[in-house]
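Worksheet: the structure to be examined is printed underneath.
All protein chains but one are shown in place.
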Amino acid sequence: MFSFSPDRSQYPQPGPDGKVEVDLETGKYLKLWHGPNHPGITGNMSVELTVCGDEVVEGKTHVGYLHRGFEKLMERRTFIQVFPIVCRVCVPEPDFNEYCYAAAVEELAGIEVPEMATWIRTLILEMGRFNSYMMAMGGISGALGLGVVGQWMTYTRDLMLDRFEELTGARIYHMFILPGGVRAHLPEGFEGRMEEVLSTAERYLADAEKLMFHSSVFKTRTQGVGYIDPALFERYGVTGPNARAGGVAKDVRKDSPYLVYDQLDFTVHTEEASDIYARTMVRFKDLHETIQLIRQILKKMPKEGPVMGNLPNVLHWKIPRGETYIKGESSRGEYGYYLVTDGTGYPRRINVRGPSYTHAMALLEHLISGTNISDVAALMVSLHTYPPEIER
Amino acid sequence: MRELLYRLKDRYHFGTPTFQRDDLCFVTVKRSELRAILTELRDVEGFTHLTLLTAVDWIEEQQFQLTYMINNREANLTLALRVMLDREDATGDTIHDLWPTAATYQRELREMFGINFPGSPRVDEEFILEGWTDLPPYRRDFDTLAYSQQTYHDRPGRETHDPKTHMQKVLYADYPKGAK
Partner (left out) sequence: MSLRDVLSPFTAWKHVINDPVTIKDPFSREASDRYRGFHQNDMDKCIGCGSCEEICQNAAIDMVPVEGQNAGPGDSGLRPMIDYGRCCWCALCVDVCMTGSLTMSNEYTWVDSDPDAFRFVPGVDAKSWDLEPKGYQREDERRLTGTVRAPMGETCPEDRIGNFDEIVDGFTAEQAIIEADRCVECGLCVATCPAHMDIPDYISKVRDGDYEGGLQLLYETNPFSQACGRICTHKCETTCAAMHEGDAIAIRWLKRSITDSVPRERYFDLIQKPDVPETGQSVAIIGAGPAGLTTAYDLARKGHQVVVFEALDKPGGMMRYGIPEYRLPYHVLDHEISVIESMGVEIRCNMRVGQEISMDQLKTAYDAVVLSIGLHQGRSTRVPGSEKAEAAIDLLRRITAGEEVPVPEQVAVIGGGNVAMDIARSMARLQKIKHGKVGVTVTALEELDRFLADKEEIEEALEEGCDIFPARGPQEILVDGDTVTGLRTWKVDAIFDAEGRFAPKYDEDDEMVHPAGMVVEAIGQMADISLLGAELTEQLEWNRGRIMIDADGQTSEPWLWAAGDAVSGPDVIHAVADGHRVAVSISRMLTAKREALQ
């Protein structure tokens, strides 16, 4: 039988200065590409690992496989023409881009958004969060070989995509949150169909809970693994569930309420362990919070009212010189848009601040040294990163 | 936020601040004082979170604007420090020792804007682009349209018509257009 030694400090042998000197010629080290096509990779990125035995000495994140130069493309498009592009910055949770961009433009152009639209925006963002968390749940269990949970989560996400489809007219890239408001009201009978999705999701989540948080395998592979020292959070720009798993009760929705979050009741869940298990648990709890929030929004939102404010003629829409930053709490942490205008009909600069930018680059590279190859996938997925946010 | 800037203004040179929102302020600082301001704000004033670091190309003014956006998470305040760099000699000062994550931003700025940050870890390594030899692509003078026209080809057979010109051709081709 295998014997399991938790003491890994002997491999590889650090030099006198405490650092490991990697010399490939010695034959002791091996370069190993983890990705860009790998089931344990979130999206198209890769980590160049230097391993010694099964021990990771060093990891370098490589991105660029999805680079489409969005920020540059946006500079060549009018303010309304940017709207169809922004959602493409993030596949699993595109709505955050739409909201941040719309809110930034509204702030600089001085456009009022009707109340009804802010409620629908909040609903859309929570639906997006639901989808994103579903993918994260499926991802982490998939990375640990629990494929069946991935299938359940993908199925429930698909049910939510049906709701997205009937509300917004599209499944993935919804292009629904226009600057000035949203495109449409809720369709007839939407609440009822949404409730079916939510209760189905809760059933599957109850099953998933047994397979994840009550599974000895899952616990062994995740507890104590991938620990992030909370002292590093600020240095590495760690936000969202990754920070909450280390006891930092920060959530932009609570701390700096936007849209209608100040009118909603919800809890910011935290864990203390700051390991993969804790991060997954925070997401799991937050997913239930999201389900609760969707129900709450549908119950509290006004029944009628306009969904679009007054826009100028968008075909020659100029916005005075200015700059602003709009942020929100996405499923992965602080998501923000930095918009600079120069008085013309085109943005001077749009910078997307995706949480993955810090999580998957500096933080991951820092965490990955000293882990075991078999834990790399779980570690990466537990940071819940989406590469398109990094390279935009 | 006003009070904070008021407190610091004797020791540092600030430009006129823009109070965009109650919780968001933009202010221009001198490059030579940036590091001191950032350190003080981080260690004394609670601005511990580096939200982002990016650049804006004001090509008409021959300047790059570096935006250091820092956030006080307890007080929920965001302060964006602008540092103006000469576009010709675009060099910034690395802050990776204050925030290790800044190294990533600086690497990206090096690649996309051609702004160098001497001393920043791996700053010369390719980040997103591979084998790029053209202008740094996020500079305003890099023309994406021209690039794509050189690199790719349009679908053949496409032709559009301007309604006004088309109607002139069809409906009143003979009319003498004014005193032109």
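The chains carry the letters A and B, assigned in the order they are written, with residues numbered from 1 in each.
What we mean here is this: contacts are C-beta pairs under 8 Å (C-beta built on N, C-alpha and C of every residue); 3 or more make two chains touch, one makes a residue touch a chain.
As the structure is a computational prediction, the values presented were derived from the model and not from experiment.
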Touch criterion as defined above, residue of A:I85, A:V113 or A:L198 at the omitted chain: A:I85
Chain not shown: contacting residue from A:Y155, A:Y227 or A:F266: A:Y155
Residue, one of A:K28, A:K60 or A:R183, that touches the chain absent here: A:R183
Contact footprint on chain B, counting only the chain that is left out: 155, 158-168, 170-172, 174-180
Touch residues of chain A, complete complex, unshown partner: 77-78, 80-85, 148, 155, 162, 165-170, 173, 175, 178, 180, 183-185, 187, 207, 210-211, 214-217, 219-220, 307-308, 311-316
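Simple rule for what comes next: only the chains that are shown with their structure count from here on.
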Chain centre separation in whole Å, for chain B relative to chain A (CA means): 24
Chain A residues within the chain B interface of the complex: 63-64, 67, 69, 71-73, 75-76, 107, 234-237, 239, 250, 255-256, 322-325, 327, 334, 336, 338, 340, 348-349, 351, 353, 357-358, 361-363, 366, 391
Residue numbers on chain B that touch chain A, as the complex places them: 18, 20-21, 23-24, 26, 48-52, 54-58, 67, 69, 73, 76, 78, 80, 99-101, 103-104, 126-130, 137-138, 140, 142, 144-145
